[in-house]
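Every protein chain but one is kept in place in this view of the complex.
As written, the chains take the letters A, B and C, and residue 1 is the first residue of each chain.
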């Protein structure tokens, strides 16, 4: 049996839902999941649909071609179709913090994440032993002012060689280049250690401490050119008080970062996230 | 323009979604919301759909009749169709606690609740001044062992006279009779002051205190014959510690009760709740 | 029996706790609550202590005088001593939103708040009926560009005449004057409808919607000259999604605002809040 996930967005108008469900039915598909959303301010229609096909002659590529030439064209849709047989390939970028790395690899090992991790890239050697323990190839690509271009080329080479689908910055402490971002639009997931848009940039826990907030947060978002301003996928928060030092905030924050990032990765790999106007529509 | 909300559940099989959306399209409707769920353990299909009709000849009753004789019959559906023009009528049952009453009437007054409150019933006179302030008719129906039957008859008479659609027990401190429950199945909403199924029955805050829990809760559910065991609509929780006395738990709990009950009422009046196997499917 | 609450802060050094507890013991007091905090970055010691005195000759004013001339002077303390017999007097400033008003007056009526409300001030007449229902004197003081000074004088006159201890801005939609702030330092409590420091200023729910955050918040803080930048007392949050319109955010936010403001008022009247360096130390 074949199963596909279809993501659509287009200008809102009448009968989109009936047209799409009708189309699927005619092709012999059985819809097992449907969700939709209309942004009334922008007048945009969003839809996520999962369908199973039992016909022997079905191929995802054939379906894609047909969809593209008929419905997609008629409604002027932006669309993506994924086969559930293909696991997305994720590249992990890390630096010196190990908590998100342990967390993601632990979930990966236990089968919780529906993805492949062909390799890990780090600008430091500190966490190589963890990658080794989990038997994931580790590439040390140091980044300095002078080697920035060279490092980026090495990164891109690896990403392309392994047909990487998306990148996760698991507390990677370098700013990702414009070139990389443009090659992986809405495909680079970052975890920022604050409740964005509060405390953009470096040392957010220090800023949170100074401001005396009673709640801290973590935000996972797609990376765009503007720092910490990309579409938000997931946010988490935790209560704090005057008794917490900056170190306590950092420790509490680690638990937030781990879970918020893991949730964002799962939403992304389950094809549940659509991006529009620098915001996300997430079909849970 | 007419707008209807359609709720369906039936045995799961192929092409239900396409059949329904097709049917709506043929009748000239534009689907503005669709959500569905399949209970894989029970093999039941659930669906909620909102559709707008601009054809002059459209009537909700005509649509109902057609739907009943075609699709509903073909798929052996349980279904309900609501016109968005009709506001549901809610009867409020109260006793001596005023927090949920103030909260609901405050929201009612500010237009937050899409319903009508034809009257309030109480077994005590204490809260009559609040009903008076909000200009809602107040009926004092005392309940004692001897007057139980008589009281129930008076309640039923009022409910029927005003064509009440559903009842909210806003900390009503009497057990509702089997007869009333059977006349309003899944239409009596209660707020229980614990995180069910923990602490069923009376004095849950005392039990929570004794057990030393670190989190307390409140649960809004439909009333069934078994005490505090009906389908759960909404739950809320709050952190507590050893520093909280029973009185503190009660005070903290009041805030939970208010919000959990108000949310449940809103979900019910927005026709977002379906009940099956003593559980709820809620299409947010 | 007399009961006092003592709040202290001073430069940290050895033996402050023993000195204070010893002093209380010598004066015949029994300490029923003690909590302390040291800000290690600033080297400041904070303490909150409740003590009961059963000696007939005890007077709060006598104790204050003694404390001032001995310990307070020796350790160069900033300190406040409150008798538990005196209820603080709160002035309520409102405009057109009624949810915080209903919430606070409901709690006030049910005895949950340990304070007096001598009057309500509003720059609009809309909510007068609510004040009337709760039998709280209502003063309509309109504020326009031209009448700003005059309005402020009327406000100050009322505040002084009734010996108001602190002011609560329950969604009061005017900026409070520098003069008022300087007369009531850390005694004006505001509720801001965002998770500060995100979305300072007007229309925070609109900004939150635009940024596509997944969590919204509310913040209660003391008013200082810089807008929305005063010491934070309490914050609350709620999860939201792409399905929420701006109106939905506003509705969800109302529930946050009510509870966050009520909690802040309770912490303030229970003398549990100390302010230092634009932050709060809160002894729960």
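The working rule: contacts are C-beta pairs under 8 Å (C-beta built on N, C-alpha and C of every residue); 3 or more make two chains touch, one makes a residue touch a chain.
Please read all numbers here as calculations on a predicted model, not as lab measurements.
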item	value
Where the missing chain makes contact, among the chains that are shown	A, B, C
Residue among B:26, B:145 or B:242 touching the omitted chain	B:242
Listed residues B:37, B:96, B:183 or B:266, member touching the removed chain	B:37
Contacts of subunit B with the absent chain, listed as residue ranges	37, 39-40, 195-199, 211-215, 217, 231-237, 241-243, 245, 278-282, 284
Touch list for subunit A against the chain that is not drawn	98-99, 102-103, 106, 109-110, 112, 133, 243, 251, 254-255, 259, 262, 284
Residues in subunit C touching the chain absent from view	14-15, 17-19, 21-22, 24-25, 30-36, 38, 239
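Methods note: only the chains that are shown with their structure count from here on.
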item	value
Copies subunit B and subunit C touch via same or different residues, half shared test	same
From subunit C, the most remote chain by mean C-alpha position	A
Between subunit B and subunit C, centroid-to-centroid distance (C-alpha), Å	37
Numbers and ranges of subunit C residues touching at least 2 other chains	243, 284
